[in-house]
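This report concerns only the one structure given below.
As you look at this complex, bear in mind that one protein chain is not there, while each of the others sits in place.
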Amino acid sequence: MKTDINTKVGLFIPCYIDQFYPQVGVATLELLMKLGLDVGYPLKQTCCGQPLANAGSENDAKAIYLNFVDNFNEFDYVVSPSGSCVYHVREHYNILEQTEKVIKIRQNTFELCEFIFDILQIEDLRINFPFKVGIHQSCHGLRGLKLGVSSELVAPHFSKVHRLLEKAEGIELINLDREDECCGFGGTFSIFEPDVSVKMGIERIRDHKRNGAEVITATDMSCLMHLEGIARRNNEKVQFKHIAEILNQCRL
Amino acid sequence: MDKDQIIQMIRKNKPSLQPLPERLTKPEDNTDLKTIFCNNLKLVGAEVIRIDNEALVSSFISSHFPGAVDFSQPENWIGYQSANSKDKSEKLNTIILKGQFGVAENGAIWLDETNFPHRIIPFIAQNLVIKLSGENLVAGMDEAYHKIDITKTGFGVFISGPSKTADIEQVLVFGAHGPLKHTVLLID
Partner (left out) sequence: MMTHAEKAGIFLADVERADWHDQTLWVIRKKRDKAVGCVPEWEALRENASKIKEHVLSNLDTYLLQFEAEAVKNGVQVHWAVDAESFNRKIYSIINSYNAQKVVKSKSMLTEECGMNPFLEAKGIEVVDTDLGERIIQFRKEPPSHIVMPAIHLKREEIGELFHLKLGTEKGISDPQYLTAAAREHLRKKFLSAEVAITGVNFAVAETGTVVVCTNEGNADMGVQSAPVQIHCMGIEKILPRIEDLGIFIRLLARNATGQPISSYTSHYQKPKPGGEMHIIIVDNKRSEHLGNGAYLNSLKCIRCGACMNTCPVYRRSGGHSYNYVIPGPIGSILSPIYGVNKYKDLPFASSLCGSCANVCPVKIDIHRQLYSWRQEISEKKLLSASKRYGLKLAGKILANSRYYNFFGKKMRWALNHLPRKVLYHQINVWGIGREFPVAPAKSFNQWYRENHKKS
C-alpha cells in the first residue's frame, strides 16, 4: 500500500455526479474512508472542464482548470469516480502553464478503480453483490487510462475493474457480444449527433440484456446517465449502478 | 515547375529528422514450415497437393491437368511472349508455372519475369497451378524481402490463393478477374 497515515486524498466529484447522482459521490467517500484514508472534499470545486474542451472551447475552459488546480493542489492524491474527468486532467491540462502545482496534480489524479488497484494495491474488497453484472468499459478509462487492455490490441486480456469485481460473493460477470464498444455519450456528441448517440446507446443496452445483465456498471456515470436515459425511454428493465456503489458493498 | 515547388515546400515544412527504427528481430521458429504453409494456402482458398519427389511431377501434371500449358518448360513460351499475344493467352485455361519460393505465414509464392513468357500470364489464365519445391520456403515476409533482389527483374509478384472478391455483401467469391482456381504442387 503506497499510502500512510499522513496521506491526504482529495475527493473530486464530477459535475453531473454532484448534480444528478450524489449517491455515487457518497459511496465513493464512504468507500475511501472505509479504506482508512483521510479524505478531504474541497467545497469550491466545480468541474474538470471536459465538456467545454471536447466541444472545442479549450480556451474557455482554462478558468475551470485553474479552479480545479486551486482546490486540489494541497492533496497528495486526487481521486475521482470518473475515468473521463481524470483522463482529461492528465491529458489535456497540458495547455496550462506547467507549474509545480499543475504537474503534481496531473501526475497524482486517479480514477477510483485504478487508485484502489495500483496505489492501494487491493484487489479483493470482500464485496457481497449477488447479481448478474455487465461491465460497460467506459472508453476514456479503458483506452485513455488503460484500466484494461482493449479488444483491438494483441495483448493478454486484463481489466482492473474486472479484477475488483470478480471475487465478489454471488456475482456473475456476464460476457458481452461487443466487450468494449462505446456507449455513444461522448459529451457534446450526445447532442451534436443525437441519432447516432442514441442508437449506440440502445445497442449497448440490448447487448447487456441479451447476455443476461441485471445490473450494468461502469467507471463513468456519464455513460450510465446516457444509457439509463435511453433504457427508461424504451422501458428496458435493467439497473444501473456506478462501480463505486458496488465496491462500497465491501465488508471492510 | 511542380517538382521544384513540391520539394521546396517539403524542405520548408518537414519535421526534424526522426531515426529509422532498428530491424525487428523475430525469435527463431523451428516449426515445420511446410505444414504452416499448407495450412495458410488452404486458408486463402488454394488447393495444395504434396508430391513426394520431383520425378513424379510431370506424370502428375499430365494425368491431373491434361491440356494444361506448362510454362515451367521454356519451349512452351513460344507464341505467348509478345505484346500481341493477348488473343492467344486470353484462351488459356489451365497453366503451370514454377514458383521461386513460398512464404509460410501467408501462403504466398514469389514469381518474377523469369517464370512466365509475358507478365499477363499468371492473371489471365482461368486456372493457375504453381510447382514449388518444399525446400524453398521462408517463414515470413521479412525473410522474403531479404531474399528478393527486385532490381534484377522488371516485375515480380507474390501470389496467394486465387483471385477473389467480397465486394457484394461480403460474400467471398473466387475468380473476380484473375484465375478462379489456384493449385500448389508442393514437391517434397
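When the chains are written out, they are named A and B in that same order, and each has its own residue count from 1.
What we mean here is this: contacts are C-beta pairs under 8 Å (C-beta built on N, C-alpha and C of every residue); 3 or more make two chains touch, one makes a residue touch a chain.
Given the structure is predicted, the values throughout are model-derived calculations rather than measurements.
Asker: Among A:82, A:108, A:197 or A:248, which one touches the chain that has been omitted from the display?
Answerer: A:197
Asker: For chain A, which residues touch the unseen chain?
Answerer: 13, 15, 17-23, 25-26, 29, 41, 43-47, 49, 51-61, 63-64, 66-67, 92, 139-140, 143-144, 150-155, 178, 180-182, 184-203, 225-226, 228-230, 232-233
Asker: On chain B, where is the contact patch with the chain that was removed from view?
Answerer: Contact residues on chain B toward the absent chain are 1-3, 5-7, 9-21, 23-24, 26, 40, 43-44, 82-83, 86, 90, 103, 105-108, 118-120, 122-124, 140-146, 148, 150-151, 153-171, 173, 175-179.
FYI, only the chains that are shown with their structure count from here on.
Asker: Cα centroid separation between chain A and chain B, in whole Å?
Answerer: Centres of chain A and chain B (C-alpha means) sit 51 Å apart.
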